[in-house]
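This is the structure, below, for whatever I ask next.
Yeah, one chain of the complex is gone here, protein chain that is, but the others are all in their spots.
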């Protein structure tokens, strides 16, 4: 299938959309970004690459990168991951710490902050240098050796990560964080501060569309892990708008407050969008619209 | 694709499974059922029907029937449904009433009890006789004019439906129930007391696999409604094991405490299983196992 | 001690207070009351009675009457009461049903609605006619044979008691309501609809100030029960302003949304105030102010 006309059509439609939503403002590095940018990149499973708009500009991957951390942890220590993190949607945005309290410090899933913090803790325990290894993994998949952590973003995040520290200390009180909290938060925040472009994200997510075939040999994951990640992205990838995204787009994916979304249509393509204005639920407004158009025009919703 | 060998294989495997899980015991009509039954029926989108085991025995559809109630309500009053019920997973099994309190009486989705009670209330408002109309809908789809409500089950349910009444009165305190609570609970309980077989459920769910083409003319639903129902079943169809089911089976579906599960693989097939022993999460133990085998053997997980 | 000058002074001060707070509006019988009334009556333990302002006008006792229901239940079945209701503050206004869920249907204390509903259920089980007996109890203590239930108030309450019904059905799901829910709610609502004046309330609360000596022979309570009721009123008598009232007034007491407050200074006096405007917390604004002045001027805070 030739996705070029669809991509072209989506790009043109998005130019006409009203500038709805607001950029994240909790750190200056996100607040100061030009909100009116839009990029999209798609890689089909045959390797053809399509891109439009600001598809090559790097932005802060933020929570999209939780998928890489989870993948790496599943490569090293799948049993440890599922012993310490659940697989169910959290569905309770107002009360995440209360929920942790009831569930004895075990986060609902690895894509909410608490879960990704436990994943970071596991990486600290099993990797010699988790950030180096994660970057190697991402660079190999994205085909770009200069992908890096934006240290200015990480520094700002560290100044405002009070709630994440609260989660980590709280889970530590239940024995579900094994390393020093400040070190764990340091890894977690740096993972989220990776800067990537839409084209790089589309390439880096390709393994979730092609049953893992594109994974570098040293990062192989079995079919079960791939399916688990996709199922988790579908049910838990979009904060408290996961159900809405499952309906409107119909693809497993993960969003970040930097305005990025990466998603996959199994056996067809991986795709990434970027546009900084966010819905109330914290997901890219234009990105969600664009992906909804994509699955409609290419008839590729999984539902 | 010929599903016969797969069905045969699944049936044989299930015979060898240990009798894990326990039947629902809160009403005698469920507690007294022989727990060691197993049936499966599959209808592919071309109309070929496959069945094994106790596939023709009727059982209490219970929460599987919430999908019919939702479909009928979406036929009549989609805006009303989405104004009064959400589309997100609830993820908080211990605290369903507390969650209602925080969200001002609006249930998280139409497949949790509170949501299905609101759907029943809407049916009471928009249908002359909601139960007659629902039965007509289900009979037409299943091709069986003698499908009926098991009044003994309904009577028992009414004696134990205290928590559902609590939900209904609570939502009424927020104005989200419009009819008399006892009447609403009567409709809700009777919908869940419909008795159907696996073969009938597979036929009745076919419209969710064939984009609505098999719907009777007077019950047409547009593609958006179909996709919405499928997305909801995927994210919310299995209580607090929705994420686990999404991974292990990889199909949208809905379970009931009577031991039934109905699921669909869009553009390929609808399927139903029945086995009364339940997991801790309230889903059929063998049914989940059988469907996991089905998607593995037929490579039909949507992930 | 001669309380007359103090009462006179309080009355004059209250006339000068700005008309802050708003009357309860959820039923017309409360909404339509002239908000600018104020009455106060005090009975010292020697039997001297003092009164000012609208002290003889009857108003809806509402939750103040929960103290009578609790007293009567403690007379009949103290073990049953403490088996089924706790003695701790609830402190969680936003989530009363959620809290019930966690504590398996046992209300935190007998002065919150859920607790008073269980008390009503106990009265239904142990009294031939709970409302007749409660009225006989209150009339004997208040010395007024024409104290009665305001049936117009009760009828309006019954039309809006959805949340109380939710609590009752929910507790019934845990086995903590034994009688028909509608019958229990009927008793509960009628108890709260008793109409009394400040002077009558001061007399009816005298037993809590004089260690039970003024109780009619057939309603005797031991010292432990008296102390328990006073301790509960101090910690739980003013919704989510119990701590504030303990500080500003420093007496055990109970308020109602009809604008009444009854309180006691052990071994010194019982007192009641009435003024319909309420604080955000649901307690009489002027009543609280007047009682704070009373304990300051008479040096009778228990702290």
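Going in written order, the chains are labelled A, B and C, and every chain counts its residues from 1.
Note that in this section a contact is a pair of C-beta atoms (placed from the backbone, for glycine too) under 8 Å apart; a residue touches a chain by one contact, two chains touch by 3 or more.
Predicted, not measured: the structure shown is a model, and the values here were computed from it.
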| item | value |
| --- | --- |
| Chains shown that the absent chain touches, full complex | A, C |
| Options A:83, A:163 or A:224, residue touching the unrepresented chain | A:163 |
| Of C:232, C:262, C:278 or C:291, the one touching the omitted chain in the full complex | C:232 |
| Missing-partner contacts on chain C, residue numbers | 86-92, 94-95, 99, 102, 108-109, 226-228, 230-232, 234-236, 240-244, 246-247, 250, 252, 266, 301-303 |
| For chain A, residues in touch with the removed chain | 94-102, 162-163, 165-170, 172-173, 181 |
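Keep this in mind: only the chains that are shown with their structure count from here on.
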| item | value |
| --- | --- |
| Intercentroid distance (Cα basis), chain C paired with chain A, Å | 55 |
| Between chain B and chain C, centroid-to-centroid distance (C-alpha), Å | 47 |
| Gap in Å, rounded to a whole number, between the CA centres of chain B and chain A | 32 |
| Of all residues in chain A, the ones touching two or more other chains | none |
